[in-house]
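Only one protein chain is missing; all other protein chains are in place.
A, B and C label the chains in the order they appear, each numbered from 1.
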Amino acid sequence: MPEPARAMAVAEAGDATVEPVERTMVEAIRLALGRAMAEDERVLLFGEDVGRNGGVFRATEGLQARFGAARVRDTPLSEAMLVGLAVGLAAQDMRPVAEIQFAGFGYAALDQLANHASRMRNRTRGRIACPMVLRMPYGGGIRAPEHHSESPEALFAHLPGLRVVVPSSPARAYGLLLAAIADPDPVVFLEPKRLYRASKEPVADDGRALPLDRCSTLREGRDVTLVSWGASLVETLAAADRLADEGFEAEVLDVATLKPLDLDAIVASVARSGRCVIVHEAKRSVGVGAEIAAGLAEQALDRLLAPIERVTGWDTIVPFPRLEDHDLPSTPRIVDAARRTLDHV
Amino acid sequence: MPEPARAMAVAEAGDATVEPVERTMVEAIRLALGRAMAEDERVLLFGEDVGRNGGVFRATEGLQARFGAARVRDTPLSEAMLVGLAVGLAAQDMRPVAEIQFAGFGYAALDQLANHASRMRNRTRGRIACPMVLRMPYGGGIRAPEHHSESPEALFAHLPGLRVVVPSSPARAYGLLLAAIADPDPVVFLEPKRLYRASKEPVADDGRALPLDRCSTLREGRDVTLVSWGASLVETLAAADRLADEGFEAEVLDVATLKPLDLDAIVASVARSGRCVIVHEAKRSVGVGAEIAAGLAEQALDRLLAPIERVTGWDTIVPFPRLEDHDLPSTPRIVDAARRTLDHV
Amino acid sequence: MRRVVARFEIPYRQLLAADGRLVDGSAPVEHPAAALRTRLHAMLRARLFDARAVALQRAGQLGTYASALGQEAVAVGVAAAMADDDVLVPSFREHGAQLWRGVRMRELFLYWGGDERGCDYEGPREDLPVCIPVGSQAPHAAGVALAFQLRGEARAAVCLLGDGATSKGDFYEALNVAGVWRLPVVYVVTNNAWAISVPRRAQSAAETLAQKAIAAGVPGEQVDGNDVLAVEQVVREALARAREGNGPTLVEALTYRLADHTTSDDARRYRDESEIAAHRAEDPIERLRRHLETTGALAADELAAFEAACREEVEREARAYLATPPQPAASIFDSVYARWPEALEAQRIACVARAAPDA
Partner (left out) sequence: MRRVVARFEIPYRQLLAADGRLVDGSAPVEHPAAALRTRLHAMLRARLFDARAVALQRAGQLGTYASALGQEAVAVGVAAAMADDDVLVPSFREHGAQLWRGVRMRELFLYWGGDERGCDYEGPREDLPVCIPVGSQAPHAAGVALAFQLRGEARAAVCLLGDGATSKGDFYEALNVAGVWRLPVVYVVTNNAWAISVPRRAQSAAETLAQKAIAAGVPGEQVDGNDVLAVEQVVREALARAREGNGPTLVEALTYRLADHTTSDDARRYRDESEIAAHRAEDPIERLRRHLETTGALAADELAAFEAACREEVEREARAYLATPPQPAASIFDSVYARWPEALEAQRIACVARAAPDA
C-alpha cells in the first residue's frame, strides 16, 4: 500500500474531557462521521444526496461544508457502483464510508459485497484488504412507501468476510460506527431509521469506539432472556417492563454485531434463565434469529426449560404502511411469547 | 391477462406408458425442459450460452434446434437483466425459465428477485403474477475456479414470495423442475452441479411433477435424523451407511424445498429419533440449517435427546479448489456429528 | 492511421414555443382542436390530482408523495401517443400517464396512502404498477415487449424513467437487450434536471441523456418535455417503429421538477429559488393553453368549466379513498403466493389472532 500523500491525523484514543450532550441517533452518527473524517484523512463519505442535502435523513448534514466536496460526495444513482467504488478505494488504503439511502436498495449491491468486498482479503491472502463501511438506514415503522422498510440483515450476515453491525441507541451508534470505520474489514452498518430521532441520550464526542463482536446486556433478569437488536429493542424493553409488572424478570440482550455473533453471551444468559425469546423485524425464515436459536439448540440445549420463541416479521412481503404494524414485532407479541416460555412445563 | 395468440398445448397429467430410462441429472433436467416447452408454448428458455452451445453444462442441449431460437435464446451477458426480463415476461403470462450459469453470478440478480419477482403478486393484489423459474447450477466439488462453487440458497430462502427448490437425483430433478415450471409463483431452482453426471437412475418422461413444499425420506431409521439437500446427500447417505456399520439406524431426509420448509416432516422424524444432524455445503451462519435447527428448538425441543448438530461449510470464503475439500461437509464430519448426538447423555 | 468508423447525431424536437406559437419550421400541429383540448385537460387533471395528493399528505391523510408539478407534458404526451393495448411501465412520478390510461384517482391515492389495492388497477390491467427502486423497471419493459414480439402482437411497451435512473445498470442493460433483439419498447427519460438533490450535470458527463441510446445501437432523441405535442409526436413515431419491428427508441424529454422531490423533501436545501422561477415560465399547461387561445380553439370559459369538473372528480375520489377501510390483517398473507403455503399457516393464524379486536 502506498503511504497516503498527505499526513493523516491519528485518532486520540478517547478524549474523556469532552462533555456528553443529549443527542439523537442521527446526530450521534453525524458526530461519529465528522470525528472519523477529522482524525483520518483517508476517510471519505459518498452516496446519493449525502453532500449539499446532507443525506435524506440528514446523517451527513454539514459534513460537506466542513470537509469539502471531494471528501463528501454525491454519487450518480447506483448502489452497486457505490460499493464497487468502495472496493477500489479500500484497495488503495482509503477508508470509504458509503451510504445507501434505504436498505431496500442495497440488494443491488449484494454482488459487489459477496463477490468482492467480503473476499478481497482472502483471495489475495491479505495483500489487498477492504476496510469499508456501508451505512444503510433499515427497518420499518416510519410509514414509508414500499421498498423503504426492508430489514435485510440476514442476507449480509450469511456472507463470510463481512461484519454486520446494528446500533440501538445514540451512544451505541456513535461508538459502534467509530469502531466500524476503524475496523480493517468491511462492515455493513445498519441504522434503525425508526430510532434516528426517537429519543436522545448523552453522547460525548470522545472518539471512543465501542467493541464490535459483542452483545450487550440492556437489562438484567433471571426468568427469561429476550434477545434483539436495533429498533425492536424498544418493544422488547417495553415487553420486559410488562413482564416485570407480572412479576417476571426479563434479561434483555442487544446483539449489536450480528456477524460474527457473540453466541457465548447469549448462551450464558439463557443458561441462567432457561428461556429465550428472539425478536427481530426481519422476515422469519432463515433470519438471524434462526442462527441464534440454532446456536442455542447446539450449545445450551440442556439448559433450555422451554422451546425457543421467535417474534419476527412474518414470511410475507413487508406490507405497505397501512398494515405494517401487523408485521412488526409488537410488545404484546413479545409478551405473549415470553409468557409461553414461562408457562411451559 | 391476454389469451396467448397461439393455442397452447395442455399438459397431459402423467403419461404412465413412457418407459423409464437410465439418465443423469443433467439429462433429466433437459428432458423436463423439453417436456415443459412441448406442452406449453408459453414456456421459453434463456440465459447465457443456452442456445447453440446448449448451456455450459449442456442442460439445454438440442432444445434450440427443437424449439427454435425465439424460444431458446442466448441473452447478452447480464444476470440482473435476465431476471428483470423474466419479470416482464411473466407479467405477460409467459412462463420464463432463465438460467444463470453459476449461482455465484446470481447475486447480481438478487435485486430483481427481492424487489420485483418475489413481490409482484403481493403488491398488485394478484393482478400481476410472476410464474418464473430461475435455474442455477450451484455448489462445489468440481474443482471449478473461484466464484464458481457458491451455495447461496440461504439468501433466496430468506426472501418472502420465493420458492427455493433443490433436487438430489435425476428423477427428482425431472419431477421437481416440472413442478417448478408449473408453479404459479417464482421458483429459484438450484441444481447441484456436482451431481449433474455423477450417477444415473431410471427416469420416465411421463410429465409427472413431484410435489413441492415436501421433504422426502431417502432412508428410514430410528436412532438419528440426518437432514440435507442437494449434493451433500451423497455424503449424508454414506454417513448413514457407516453408522449402520456401527449399529445405528440413521433416517435421511431430503428437504428438497428449502422455502417454504416442510418442518412438520423433520419434526416428525426428530420426534422419533430425538437426534438431528443437519448437513449443508452453504456457509454455516444464517444458513438454511439454522432455520431447521430453530424450527426444531421451537417445535421439538421436548423430544430432543441431544444438541442439534450442523455440518456445514465454514464461515469462510469458499476456498479455491485446492483446499475446497476442507470446506465441504465430508462423510467423516457427518459421522462425527452423528456420533456426538448418539453419545450425548 | 486514424479514420472515423461511426458517426452519430442526437436530434431535438420542439413544436410549440414557450409563448404557445408554433416554432419556426415546425409542421402545423396535426391534431384537431378537440384532441388538443383533451391533452390540455389531461395535464390539468393530473395537476389537480397532484395538488390534492400533496394537500392530503400535509393533512396527514396520505403517505410520502412524489409530485409531478411542471412535468405533466411528458406523462400526458407519452400516454396520448400510446395505444390502449400497449403496456405502460412507469416509474413513480407519472400519474399523468396513469390517469390518462384509466388508472383511477382513488387507486393512486390508495397506493400513496400505503395500501396495496392501489396497484390493482381496474382499468389498464396489464400496465405495471409504480416502480420505486429507481431504474429497476427497465428490464421489465423489455420482457413485456419480448412477450409481444414472441406472440406476434403489434403492441409495444413504454417505460418511463428519470434522469437519475439513467445512471443505473438496469437501464443500460435493458436498453441493450432491447436493441439487440429489436424489441417493441420505447424508453422515455423524464429529465427534470434533478434526482433528489443531485443535479443532472452531476449525474453524467453525457451532454444529452438521449445519447445513451448510442451505447445500445438504438435511436436516441431529445424533445422539449414541456411541449406536450412534441413529446407525443416523438413517442408516436417511436411506437410506430417499434410496432413495425424496427426496435426500441430512447427519448429524453427535457422538463423541470417544480416541486420538492417528495413531500419528505425540502428542495430549498439544495437549489435556488431563482432557478425554479425561470422554469415556471415554461409551464407546459400554460404553453398549450396559449396555443389554443392563439388559434381560437379554446372558448373563454371552457378551461374553468373543465377545472371545476376535475376538482369535483378529485374530491369525489379523495372521499372514496378516505372512506376505504383498511384491508384486514390477514390480507398481508393473501397474495404473497398464489396460495399461502401450508408450512407457513401457523404464522397467519398467529397474526390474525393478534389482530383480532379483543386480542
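In this text, contacts are C-beta pairs under 8 Å (C-beta built on N, C-alpha and C of every residue); 3 or more make two chains touch, one makes a residue touch a chain.
A quick note: this is a predicted structure, and the numbers were derived from the prediction, not measured.
Enquirer: For the chain that does not appear here, which of the shown chains does it touch in the whole complex?
Expert: Hidden chain contacts in the full assembly come out as A, B, C.
Enquirer: Out of C:F49, C:F92, C:Y172 or C:Y256, which is the one that touches the chain we can't see?
Expert: Missing-chain contact among the listed residues: C:Y172.
Enquirer: From the list C:K212, C:R236 or C:H261, pick the residue that touches the absent chain.
Expert: Residue touching the absent chain, from the options given: C:K212.
Enquirer: Against the chain that's been left off, what residues of subunit C make contact? List them.
Expert: Contacting residues on subunit C, toward the hidden partner: 1-15, 23-26, 167-170, 172-173, 176-177, 179-180, 182, 201-208, 210-212, 214-218, 222, 247.
Enquirer: Residue-wise, where is subunit A in contact with the chain that is not depicted?
Expert: Given the touch definition above, subunit A has residues 1-2, 4-6, 44, 70-71, 75-76, 78, 80-81, 83-94, 96, 111-112, 115-116, 119, 121-129, 160-161, 163, 184-185, 213, 260-264 touching the missing chain.
Enquirer: Over the whole complex, note the residues of subunit B touching the chain we left out.
Expert: These residues of subunit B touch the chain that is not shown: 48-49, 51-54, 56, 74, 76-78, 80-81, 104-105, 108, 143-148, 284, 314-317, 319-324, 326-327, 330, 332-333, 336.
The working rule: only the chains that are shown with their structure count from here on.
Enquirer: With chain centres set to the mean of the C-alpha atoms, which chain is at the far end from subunit B?
Expert: Of all chains, C has its centre farthest from that of subunit B.
Enquirer: Where the CA atoms of subunit A average out and where those of subunit B average out, how many Å apart are those spots?
Expert: Result: the chain centres lie 32 Å from each other.
Enquirer: On a C-alpha centroid basis, what's the spacing between subunit B and subunit C, in Å?
Expert: 39
Enquirer: Which positions in subunit C are in touch with at least two other chains?
Expert: Touching at least two other chains: 116, 133, 136, 169, 336, 344.
Enquirer: List, in ascending order, every residue of subunit B touching at least 2 other chains.
Expert: Where subunit B meets two or more other chains at a single residue, that happens at 80, 111, 115, 119, 122-123, 160-161, 260-261.
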